[in-house]
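Step one of this worksheet: look at the structure below.
As you look at this complex, bear in mind that one protein chain is not there, while each of the others sits in place.
All chains are identified by letter, namely A and B, in their written order; residue positions are counted from 1 within each chain.
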Amino acid sequence: MGHLVSLLLRGTHSDLTSFFSLLFLGVFLPAAIALYAITPSKWKKYALLVTSLGFFRLVSGELVLYLLGSILLTWGFGLWLGRLHRDRDAAVKAAAREDRKALKRKFLLRSRWVLGLAAAAHIGGLLTVKYTGFFLRNVNTLLGVELPIPGFVMPIGVSFFTLQAVSYLFDVYRGVQEADGNVLRVGLFLSFFPQIVEGPICRYSETAGQLWNAGGITWRNLTLGLQRILFGLMKKLVVADRLNGFVDGVFTGVDACQGGVIALAAVCYTVQLYMDFSGAMDAVAGMGQIFGVTMPENFRRPFFSRTISEFWSRWHITLGAWFKDYIFYPVTMSGPSKKLTSAARKRLGNHYGPLLAGGVALFCVWLCNGLWHGAAWSFLFFGMYHFVLIYLGSLAAPVVKRVNTRLGVKPERLPYRIAQTVRTCLLVVVGELFFRADGLRAGLRMFRKMVTDFRFDSISIPMLKDLRIDPQDFFIVGVTMVIVFVVSLLNERGIVVRDALEKKPTALRWAVLYALILYIIIFGAYGKGYVPVDPMYANF
Amino acid sequence: MKDTLRHLLSGVLFLALGLGLLLPFSRLFLPKDNSAEAGIHDPTPNGILGEPEDTIDVLILGDSEALSGISPLDIWENSGITSHVCAGGNQKLFLTREYLDRAFAGQSPKLVILEANCLYSNMGRMELITHWAQRTFPVVRYHDRWKSLGLRDWQGTVSYTHTHMTKGYHYNTDVHPANAEDYMAPSDEAAAIHPRNRQWLEGIAEACGERGAQLVLVSVPSSYNWNSPRHNGVEALARELGLTYLDMNLMPREVPIDWDTDTRDYGNHLNYRGARKVSLFLAEYLTDSGLFRDKRQEAEYAAWEQAWQYFRENAVSVPG
Partner (left out) sequence: METLYEILEDIQPDVDFKTERALIDDHLLSSLSILSLVAELEDEFDVTIPAVEIIPANFNSAEAMWKMLQRLREEE
């Protein structure tokens, strides 16, 4: 027992942040499931909370205090806002009809202050731990001073659970969510261990109740959940980690690489990021299912998108939705924006009218999106890049439509759709190039090389060998991508492979599962010659 | 309840079948020869697999201290006793145990030397589990060979043909002097050995006992790694387990290491000059043990004489 406690107190078991590490998959998760299973129904929620806080403690050590503080603040501010709403309702009821509007207004202003304070506390904390270094470094360079840069350690998942906290408070403020008096339920909502490392960013209405009322583990949920984790493991181990050495080699040794190689590396990085991140999300969803909780999906076949704006509603969905609900609409629906939109519509028409206010809001969204990913100019550029693409897309839409009609092009035809999809993917790849590059300057240099110095014949086998990858690696990556593609295609048509498999005879189901397991064991990029790769979104 | 039982049973069956399925794949993926071209990991210590059956008198285990401090060919030249080093950098006891078992499969050494530095590298639980899986199911260790599977792999016939030129010894003549002023300053302290390491050492001693091999702990001189507390720790453990312990750090007359010339990396490892001194001492020690006969004139051991000749001709220098 003493040993267990000391293990818990030691903290910083960074292995655990990867859901696909042996320590997590082989030890922590089975222990968590076992603890959950043997806990009587009434107490299961507490088992989940203890496991979650313990997980955070193991990974981030004493920084668990930051999480606990965050939980208390969220709970407290939620109650304060709820209280204001109740007072308002009582006052409005008691007041004369003609005074009601003014009263409502008074309370609205007050709760707006409270929300501002709460958001400032949360976002302020996030800004402090995440951006102080970036800010001071730039101040130092710009002003030629040498302010000391404090080495803040970021608590694991701070970028994710902060957004969850703010969304809850925002919802309470808007009156779409009751304030929760139970600090433990708020705590479980923020800290549930599968979601805390890389999201998805959940809404209170989505998971808090489910987690709190999570029931026993059923055989069906357990097996289906494990299967989903297995699929994620394949994405991560066979594709993402196999590409890692090559991508890393090109991005850190840009000068030696030809444009064609850089283009290949940019494509590989995009694939790697998708497989790594969506694989981790498969694991989260699978773990959720084991505990009987449906987690929101974070990816919906993003590379099937026809436009950049569609891409962002299919890639890291919960982040995009967060920005839309808590930045985009609040900005565009605010009084001044609405006035601007109305006025602009009269002059510019229905299409261009809203683009003024919408543009401002969109700019804010992408500024935040870029900065959320990290404090660096390259991330800001990444945000602005997508802002410009989406905005241009909207500006050009009527023109494109007119041209299409004039030329007799039918946008619903397959070739046109495929062309659109390919174009969107290429634009995404360029964006990811800047996203991954070691600073904005390196990104620009790589982009220039890729455009001005592109030759297919620069990609040769000896050159690839130098970069720790060979045609066989690409072959197996390709095969796995086809598997993922087929599964995606089925998903797009509403067929879930695991459910379909469930109805088949046991022999067939087991054969498929064994095949998948052996596939991962044989073709996974692990062991001698490979470096284990940390989950790519855990540091954002 | 009935359902739970049924589920539990099918879960166990699924796992058992799955593990069983790994066996044929393990056979397929296991390298069919012990050469680097055949895909074996660490061909140097695994060179022992290619030595003719029952020709190795002494097995030398340990970590990088052993592989850079003990030269079997120099022992041969001075005593006619055959030995092989089975050691890798930062090798821990679980791998040492694997090499011991692998060596025992084809050899019957009468004496096993374990360099003691590895008693102080601790083993994590995860490492142990990973190693167990790799050892039990070679497909886990050698899965990356899917890129080079050939006809022979499907036929499954294993034959080891590779022998290592210097019998597991890592030849190096760099000189980077060490500052060895306070080295081995007397102390009453004893550095603790992790209970898990102790347990594994006991297992190794037991295995040696079963095969009638004498286990000897030695410390190759290292001003960087060794000190009196570590000496005391190993000595106490050796006494407890009834093992001989030779600490060459404390034998300046028998093993006169000059820290200005005999180390390749500031006292961490010995270079060939240092290794030669250690090996000469060991040759004498092994001869004095009376366990072995001098085989230098025997025809079956001509390959050893050739290996020594080749080494002497190709090594940059063989001092004194």
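Brief remarks on what is shown
We adopt the following convention: contacts are C-beta pairs under 8 Å (C-beta built on N, C-alpha and C of every residue); 3 or more make two chains touch, one makes a residue touch a chain.
Keep in mind it's a predicted model, so treat the numbers as computed, not measured.
Partner chains of the missing chain, restricted to those shown and counted over the full complex, are A.
Of the listed residues A:176, A:409, A:482 or A:496, the one in contact with the hidden chain in the full complex is A:176. The residue from A:251, A:328 or A:519 that touches the chain not shown here is A:328. Only one residue from A:39, A:218, A:313 or A:421 touches the chain missing from this view: A:313. Residue-wise, the contact with the chain that is not shown comes from A:357, picked out of A:357, A:484 or A:520.
The chain omitted from view is touched by exactly one of A:21, A:289, A:378 or A:394, namely A:394.
Mapped onto subunit A, the interface with the missing chain covers residues 174-176, 309-310, 313, 324-325, 328-330, 332-333, 338, 341-342, 345, 350-351, 353-355, 357-358, 362, 394.
By definition in this document, only the chains that are shown with their structure count from here on.
Centre to centre, using the average C-alpha position, subunit A and subunit B are separated by 48 Å.
Contact residues of subunit B toward subunit A in the complex are 3-4, 7, 10, 14, 17-18, 21-22, 25, 29, 41, 126, 129-130, 134, 139-141, 143-144, 146-147. Listing the residues of subunit A that touch subunit B in their complex gives 15, 22-23, 26-27, 219, 470, 472, 506, 510, 513-514, 517-518, 521-524, 527-529.
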